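Sharing a structure with you now.
Here the complex is missing one protein chain, while the rest keep their positions.
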Amino acid sequence: MSEATSVETMRRIIRQALASMEEHADELGRLDAAAGDGDHGITMVRGMKAAVAVLDANAPDAGALLSRGALAFSDAAGGASGALYGMLFATAGRQLGAGPYATADVAAAMRAGCDVVMRLGKAQPGDKTLLDALEPFLVALDAAADRPLPVAWRTALPAAQAGTAATAGMVASCGRSATLGERSLGHRDPGAVSLTYLLEAVDKVIGEAESDR
Amino acid sequence: MSEATSVETMRRIIRQALASMEEHADELGRLDAAAGDGDHGITMVRGMKAAVAVLDANAPDAGALLSRGALAFSDAAGGASGALYGMLFATAGRQLGAGPYATADVAAAMRAGCDVVMRLGKAQPGDKTLLDALEPFLVALDAAADRPLPVAWRTALPAAQAGTAATAGMVASCGRSATLGERSLGHRDPGAVSLTYLLEAVDKVIGEAESDR
Amino acid sequence: MTKLWNDPADFRAELIDGFVAAYGRYVRRIPDASGVMAVDGPRSGKVAVIIGGGSGHYPAFCGYVGPGLADAAVMGNVFAAPSSEQVYRCTQAVIGNAGALYCYGNYSGDVLNFDMAAMRCQMEGQDVRTVRVTDDVASAPPDQQEKRRGISGDFFVFKIAGASAARGDTLDEVERLTRHANARTRSFGVAFGGCTLPGQTEPLFTVEPGRMELGLGVHGEPGVSSSEMRTAAEIADLLLDTLLAERPDGGEARAALLLNGLGNTKYEELFVLYKDIDRRLAQEGVRIHRPVVDEQVTSLNMAGCSLSLLWLDDELEALLDAPCASAGYVQSAL
Partner (left out) sequence: MTKLWNDPADFRAELIDGFVAAYGRYVRRIPDASGVMAVDGPRSGKVAVIIGGGSGHYPAFCGYVGPGLADAAVMGNVFAAPSSEQVYRCTQAVIGNAGALYCYGNYSGDVLNFDMAAMRCQMEGQDVRTVRVTDDVASAPPDQQEKRRGISGDFFVFKIAGASAARGDTLDEVERLTRHANARTRSFGVAFGGCTLPGQTEPLFTVEPGRMELGLGVHGEPGVSSSEMRTAAEIADLLLDTLLAERPDGGEARAALLLNGLGNTKYEELFVLYKDIDRRLAQEGVRIHRPVVDEQVTSLNMAGCSLSLLWLDDELEALLDAPCASAGYVQSAL
């Protein structure tokens, strides 16, 4: 993948992520309303729109584009998800730098982002947060590190989906819904759901790019 | 009718009036809500309860009992109807004095009350107020002045009922609903309706007293 | 919907008890009457400003009793004018040797009861005057201003009356200035939903989704006409088109402004609306003085808002700027 191709792919990923958030905004809002304040869909759309709005500036490389988008997302979104997604992708973008990227590079960059999220947010997998989708995904991506990125990514997706589904059975201990304790049972965590949609959006773009060849 | 009988009849009338207002409170509230503030049923019940509460004090005569009840009504009810019904019945009661009453005495007392209401409230028949029930009733009562009170009263009732029905076709020009102008069309005036229920309550008591003989 | 009560029949008595218990630093209960008076009253030589009306409009009316505002508020049941007996008793509690001014919104029930009390006081040799607030442009045409009802313009008219009386003006002067303030106050409102009386389960009126009522009353009365729901910017224009059409002749281009929430239309929404009101008034060359965007004259939890303008001149502006303190409105020098 040439650097120009990487930058273009990143642009398409961010646009696809916005489209996905718009498509699922109501669902994310409803999930958040079940135990939280109902703004997760609105927040994700607002953030992704801001990320798309900075796409046109000419970025040196795909990693820089991701970081820049992440900062714009973070500022526009606000809330817990603005801060955490912002740090996740800003860190990953900084570490990615210029392409081309091997699967292991991408996995390492995402892992670095995940570490920052855990340090900042003080949550662990099992606390019913987006980490319950992210952590299993990263483990699966690592396990497929010797395969081409589009294949590895697609291979890892079911781990995120399964992790998200499992959050319905968890009692929240972080974030707004923590207060509701047992009452948060039965609903998937909105952050885990949105993260999985984002990972699927990436898959859609890099999977298609793959088949375009 | 002995004076003791008159006093006892007046007690029964006031109790019957309360029962009637309680029975029709929701209807009066709905009628008032159509163009006014919806409190006419609540207000009439509150006022009549206060009138009943002063019944036990030993009144010298039926007229005094009515006046006293009217003042208690007026103070507890408040609002336009508190002031107007209060003046209507306080004036009528003062003029009635001690019984026994000929039909003409009662008609004259009610007319005196009606005059005060018109002077205070500055409304005329046709303005969609309780006067649209009261005025035709008094005309009819006058016309039957040579008949015994229970008969004359019953004879005059249809005039009040017809007057009330006619208020549905009037545009209010007094009271809260005046502002709504044309929008007040189609609903009977709550004050005309409550006045008619009060007149019917009187009929019920004096008519029965008649048949008791 | 009104949710908190014990027995709806006791609602007024309990709310007065609670109000007096909470705001004893401003008011005390008038013995044997349904009303409250300022803790420092009655003051000899000072005109007593007496306001009142039905309950359900807080801070109107009891919330405006205190230094620089009213001396007493007579409190009726929810949406019912207080009886003349209560108006009379409250008057006797606060009237001094300088007479009293009654000031209240122009509604049939209030007029009847305050007038009867005024007659009784006058027959007893007391000087009692009356200024009725008639700010609602929706309720009668301009040539019949005396027929208009009083809505959120109460806020300004009470403020001027209170400030005039507080600085020691005579009853003639307090009456003149209050009348002058009322003549220069105009309001117009919109409603998006009705309210429910304590103990009732049905709202007094409902507004269909996607529609709004124009020219609402502050007692849960529906509006005088109905229209499609509009954006905040369009509603700003609608309110101002109506109010600016009655800009008083020779009126200088300055006005005090109240954007008043009725109970269920909240502060953030009012600010969004105010942005466009402010912009439009700047375009029209009107200088806004000391705007207030808040709930001042409510209608239980009715949804909607009203805009009031008091067209200022120098004497009104000085009175408006005077400090005052009460449970519902504090204006400090700080």
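The letters A, B and C name the chains in turn, as written, and every chain counts its residues from 1.
By our rule, a residue touches a chain if its C-beta (ideal position, glycine included) is under 8 Å from a C-beta of that chain, and two chains touch if they have at least 3 such contacts.
Computed from a prediction, not measured in an experiment: that's the story for all the values here.
Of the chains on view, those touched by the hidden chain across the whole complex are A, C. Of the options A:Ala19, A:Val54, A:Ala83 or A:Ala112, the residue whose C-beta touches the omitted chain is A:Ala83. Among C:Tyr64, C:Tyr107 or C:Phe192, only C:Phe192 touches the chain that is left out of the view. When you scan C:Gly35, C:Gly52 or C:Gly68 for touch with the missing chain, the hit is C:Gly68. Those residues of chain C that touch the chain absent from the view are 1-6, 11, 14-19, 21-23, 25, 55-56, 58-59, 63, 67-68, 78, 192-193, 198, 212, 229, 231-233, 235, 259, 263-276, 278, 290-293, 295, 298, 300-301, 303, 305, 323-325, 330-334.
Contact residues of chain A toward the unshown chain are 29, 33, 35-39, 42-43, 46, 71, 74-84, 86, 120-121, 174-181, 183.
In this text, only the chains that are shown with their structure count from here on.
The chain with its C-alpha centre at the largest distance from the centre of chain C is A. If each chain is reduced to the centroid of its CA atoms, chain B and chain C end up 32 Å from each other. Chain A and chain C have CA centres that are 53 Å apart.
Separating the centre of chain A from that of chain B, both taken as means of CA atoms, is a distance of 74 Å.
For chain A, no residue reaches two or more other chains under the stated contact definition.
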